[in-house]
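All protein chains of the complex are present and in place, except for one that has been dropped.
A and B are the chain letters, set down in written order, and residue numbers restart from 1 in every chain.
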Amino acid sequence: MADGDNGGAPMRRPSLNWLLVFIPIAAVADLLVHQPVLVFVSSCLAIVPLAGLIGKATDELAIRAGARVGGLLNATFGNVTELIIAFLLVQAGEVEVVKASLIGSILGNLVLVLGASYLVGGIRFKEQRYSARSAGIHASSLLLAVSGLVMPALFVWLANDTAVQREVISLTVAGVLIVLYLAALVFTLITHTHLFGVRQTEEKAEWPMWLALLVLLAAALVVGIMSEFLVDSLEPTVAALGLSRVFVDLFVVAIIGNAAEHASAVLFALRNQMDVAIEIAFGSSTQIALLLAPLIVFISLAIGRPMDFVFSGYEVVAVTLATIIVSVMSRDGHSNWLEGLQLLGVYIILGVSLFYVGT
Amino acid sequence: MADGDNGGAPMRRPSLNWLLVFIPIAAVADLLVHQPVLVFVSSCLAIVPLAGLIGKATDELAIRAGARVGGLLNATFGNVTELIIAFLLVQAGEVEVVKASLIGSILGNLVLVLGASYLVGGIRFKEQRYSARSAGIHASSLLLAVSGLVMPALFVWLANDTAVQREVISLTVAGVLIVLYLAALVFTLITHTHLFGVRQTEEKAEWPMWLALLVLLAAALVVGIMSEFLVDSLEPTVAALGLSRVFVDLFVVAIIGNAAEHASAVLFALRNQMDVAIEIAFGSSTQIALLLAPLIVFISLAIGRPMDFVFSGYEVVAVTLATIIVSVMSRDGHSNWLEGLQLLGVYIILGVSLFYVGT
Partner (left out) sequence: MADGDNGGAPMRRPSLNWLLVFIPIAAVADLLVHQPVLVFVSSCLAIVPLAGLIGKATDELAIRAGARVGGLLNATFGNVTELIIAFLLVQAGEVEVVKASLIGSILGNLVLVLGASYLVGGIRFKEQRYSARSAGIHASSLLLAVSGLVMPALFVWLANDTAVQREVISLTVAGVLIVLYLAALVFTLITHTHLFGVRQTEEKAEWPMWLALLVLLAAALVVGIMSEFLVDSLEPTVAALGLSRVFVDLFVVAIIGNAAEHASAVLFALRNQMDVAIEIAFGSSTQIALLLAPLIVFISLAIGRPMDFVFSGYEVVAVTLATIIVSVMSRDGHSNWLEGLQLLGVYIILGVSLFYVGT
C-alpha cells in the first residue's frame, strides 16, 4: 500500500499557489475596472488555491491534534470554503444557486473526482483495491441523503403544500441528516475506527501551530472577500456570456471550492492509496449532503432568509443516479481504468442535460 | 451465535398480555359511551397482544408440525391479524386505507423493525453477522414487489386507462406475485433449506395442541371484533384529532398488527440471533408485499368491492427507496448501530413527508 517515495505530505497537495495572483486581479477588476466577467473568472481562480491552503492548514492542525480530534477537525473544516460561499449566496437571496452548487459539489466529488481517481490510478496500476466495507458505509450514508432529497421534493410536487409544511419538512429532514452525520462521525472516529483506513498515521507536522492557525484564518478571510466578488459578479457574468444559470451553479461554482481537494484525491490514486482517495471523494460528498446542506437550512432560517430542503427534479434524479451507480461500482472493493472512464461518462451525460436547463 | 441464557422460547415474545385489558375498555367505549377516539385507541391497543397470541399459538403449532409444515404455518398465519383488519376495511369500502396500511406494514417491517434491531443489537454487540445470501434472496423478492408496485402506477399515471385495463393489470400483477411467493416458499422450505437460518430447531412446545388451536381461533375471533370497532371509529377519530388520514393509515393502522412481531425481532437482535431478526423483518415485508396485498386484490373482487393494485406516487417511491437502501445495507452480511440509526432516520424522513399528505 505504501509506495517507495519518501514522506507523503509534500506530494499531497499539488501546488496551485501561483493562482493566488488572481486575488489582486479580482480586486482590481472589481474596484477599478468594473468588469464583471473578469471579476467572476479571477475570483473563481483565486478561491482554488485558498481552499487548498485551508485544507493544508486543517491537516497541519489535525496532525498535532491526534487521530480523533484531527478527524473531527477535517470533518468540520473540510468544506469550509463551500460554507463561506453558500453563506454569502444565502445572504444575497440566491437560494437556488446555493442548492445547485451543493448538488454540483456532491456530483463533482462522487462522479468527477472518483472517476478521475479510478482512471488515473487505473492507467498506472492494473487493478486497485480499497475497503469495500468502508465504501459501503459511505454508500449507505449517501442513500440516506437521497431519501432526504427525494421525499420533500415529491411532497411539494404531488401535494398542495403550504409554506409552513414545507418549512417543517425541511427542518425535520435537515435535523435528521445532521444527527446521522454526527452519528457517522462517532462511528468512524470512536466506536468502529478499525474499519477505516486511517489517514494521518506517519505524517509529521510541517508548520508550527501558530502558522497553521494564521493561514487558516487569513485564507478563510480572503475566501470570504473573493466570494463576495463572485456573488456580486455572478448575475452579470451569466447574462453577459449567455450561459445556463443552472450549469454555472452546478459545474462552476460547485467546483472551485473543491478543486484543491479534487487534485489531492487524484494524487493519492496515482500513489495507489485508493483508500485515501475514496475517503476524500466519498467523505466530501457525504459531508456536503449530510452536514453542509442541512446546516445551511438552519443558518438561512437564523439570518432570516430561509432556504428550504426542496430540490428540483433534475437535482434529485442526478444525485440518485450517481449514488446508485457508485454504490454498485464500489461494492467489490476493486477499481480500474474502465470504471473511471465510465464515471466520467456519467458526469458528461449529467452535464449535457443540465447545460440547457434554464437557459 | 447461541447466548448463555437457557431456553429461547420464554424470551421470544415480550409479555404484552396486560394490554388485553383494553378489550373490555374498547367494548364499553363502543357500546355504552360512544366515544370514537377512545374506541379507536383502545381497540388498537387491544389488537397488539392479540396479534402476539396468534403468533405464539402459530409457533406452538409449527413446532409440533415439524420444520416444513411449521414453516408453512408461520408463512401463512404470520400476518393473519393484518389480513382480518384489511378484510374488514375492504368490506367497509375503505380501499385507500387498506393500501396505505399495507405499504405502512412493509415500511414498518423493513425500515423500523430492521433499524431498531440493528440499533439495539449493535449497541450491545460491536458487529453482528447474518447470512448475506439469505438477505439477498429477500432483497430480490422485495425488488420484484417494487416492480409490481411501479408498473401499474406508472400505467395509470401516463396512459388514459380504462377500468377494465386497470383490473386486468392488477389481477395479473397480483397473480404473478402470489405465484412467486409460493415459489419462494418451495425454495426456502423444500429445495434450498440449507441456505436459511432455521428457526425452530431446539424449541419445545409449551402448550398442548388443543390449547394452541383454541388460542389461535379465539384470538382471531377477538381480533375480528376489535377490528370492527377500529374500522368504525377510524373516520370520526381522524376528523376529531385533525390528523392526516394517510399518516394514520400508514403509521398507526399498519403498526398495531405487527407490534408483537416487531418486539420479538428486537429481542432476537439483543440475543445476537440476527438471522432470526432479519428473517422476521424481511420475511414479514415480503409476505405482505407478495402474498397479503395481492390476496386482498382477489378477495376484494370476490366480495364485490374490488381493490386494484394501483398505489399512490408516495407509496411507490417510499417502498422503492426503502428497498434499495436495505438491499445495499444488507449486502455485506454485517450490521452495526450506525446502520440501525440510519434506517430509523429514513423512517422519520419518510414519515414527516407523509404526515402532511392529505390533511
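In this section, a residue touches a chain if its C-beta (ideal position, glycine included) is under 8 Å from a C-beta of that chain, and two chains touch if they have at least 3 such contacts.
Quick caveat, the model's predicted, so the values are computed rather than measured.
One of B:36, B:108, B:122 or B:148 touches the chain omitted from the figure, and that residue is B:148. Note on the undisplayed chain: of the listed residues B:140, B:244 or B:272, the one touching it is B:140. Against the chain not displayed here, subunit B makes contact via residues 132-133, 136-137, 139-141, 143-144, 146-148, 150-152, 154-155, 158-159, 161, 165, 168-169, 172-173, 176-177, 179-180, 183-184, 187, 191-192, 324, 327, 331.
Mapped onto subunit A, the footprint of the missing chain covers residues 126-127, 313-314, 317-318, 321, 324-325, 328-329, 331-332, 334, 336-339, 341-342, 345-346, 348-350, 352-353, 356-358.
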